[in-house]
Each structure stands twice: as structure tokens, then as C-alpha cells.
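With one protein chain removed, the remaining protein chains of the complex are shown where they sit.
Up next, chain A:
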Amino acid sequence: MIRQLRSELYALRTTPGPWLTMSAVAALHLFLVAVIGSQGDPGAAWHGLGPSAGELTGYPMLLLGVVAAAQDHRFRTIVPILLTTPGRRRVLAAKAACVAMVATVAASVAQTVWLAAAIRRHGGAAMHTHQPGDLLRLYAVTVGGVVLLSLLGVALGAILRNAATAFAIVPIGAIAEAVAPPARYHGPFTSGLAAFGPRPGPGALFLTGWTVVALAIAVVTVARDVTD
């Protein structure tokens, strides 16, 4: 499993797609931190830390997960990969672990950037720096939510085997959920919008559920034939 994980990390860092994604995420965060900074009210700023870092990192990580899982089919690298590692679930698990690791790093860095900006404006006390438990919870929710979104992306890519289809489904699904109140923040594509912050809404639970369901489907469908 270690070999597969190392190979997946090597694969990610030797193509431009992930670097471009990470660069775009970094630029987006830096731009928003510089322009918007944090909320004027310290309380609102504290509550906004998680959603700002989580949502702006989580959805790009979802797309990165889709690309990581689907591009092997697009470029047919899946063939030599399965010839060296015939266990399809091991390949999927290694890919999921690799993307989750990247998501963890990205979420941690993003949360730190937003937290630092808020401390600079409102001071450490307002940002609970004297309460390690609160900070730990903030980071855990942000990292957990971003990792869940990245895993949802891996599952989508593995199920669809086609990044373009996934890229079309995600925004269409999100819009459809947004206009239907019962599905808003409960469906697979909008639950991530209510999954962050010191007191995450119902989205966290639903995002976890949808990710588990999607991964379960991926685990089953990954056994499909690999034809031309």
C-alpha cells in the first residue's frame, strides 16, 4: 500500500493539473484575505474562519479528487497501473489516501492564513488563541470537511471515469439542490456549504453520509471492465 501511495503522490506532482489547481486555490485565498480580510465584528470573524477556509478549499479539492481519479481513464494510465496493481480497491484506496493527504495540507494552510489575518485585525484573544480546544475543533472541522469533499471528488471520478461529466454534474447538481429547499445543504453538492465553522450545520452529517455512499458505489463500480 505504501508503494501505491508513493506512486499516486508522484503521479500528482509530475503533471501540471494539481499544481495549477493548488496555485489557483492559493491565489484565491490570498486575494480574498487581502481584499476582504475578516469580518469587522470579532465574533462574526471567528464564526467565518471555518467556512471561508473550508469552502474555498473544499470545492477545489473536490475537483482535484475528480481529476485524480478520472484522468487515469482519460489518458489510459489506468492500464499500466492495473497491470502493476491488479487490486482495483487498493488502487482506489491509495488514490483516496493521496488526495486526502493533499486536502489535509491545503485545508491546514488555508485555515492558518485566515486565522492569521483575523488575529492581525482583532487580536489573539478574540480568535480564541488562549483556548486550544476551540482552535483544535476549528481545524478539525475544516480539515475534516475538506477531506470529505476531496473524497467525494475521488468517488465521483472513479464512478464516472470522466472528469468533464463530473465537472458538469457538480454545478448543475449544486444549482438544483439550491433551488429545492429540502435538498439545500442536505444534498451531495451543497451539504459542503453548511459543513464548516465552529458550529457546523447539518451539512457536516449529510456530507459525511454522501461521501460514504459515493465511496461505497465507487468500491463496487471500480470492478467494471477496462476496455478500449
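The rule we apply is simple: a contact is a pair of C-beta atoms (placed from the backbone, for glycine too) under 8 Å apart; a residue touches a chain by one contact, two chains touch by 3 or more; residues count from 1.
Quick note on the criterion: contacts and distances are computed from a predicted model.
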Exercise. If you look up the hidden chain in UniProt, what protein name do you find among "DNA polymerase III subunit delta", "TonB-dependent receptor", "Anti-sigma factor NepR domain-containing protein" or "ABC transporter ATP-binding protein"?
Worked result: "ABC transporter ATP-binding protein"
For this session: With the full complex in mind, choose from A:P86, A:P132 or A:P181 the residue touching the hidden chain.
Result: A:P86
Problem set entry | Interface with the unshown chain - residue positions in chain A | 3-4, 6-7, 10-11, 14-17, 71, 75-77, 79-87, 223, 225-228
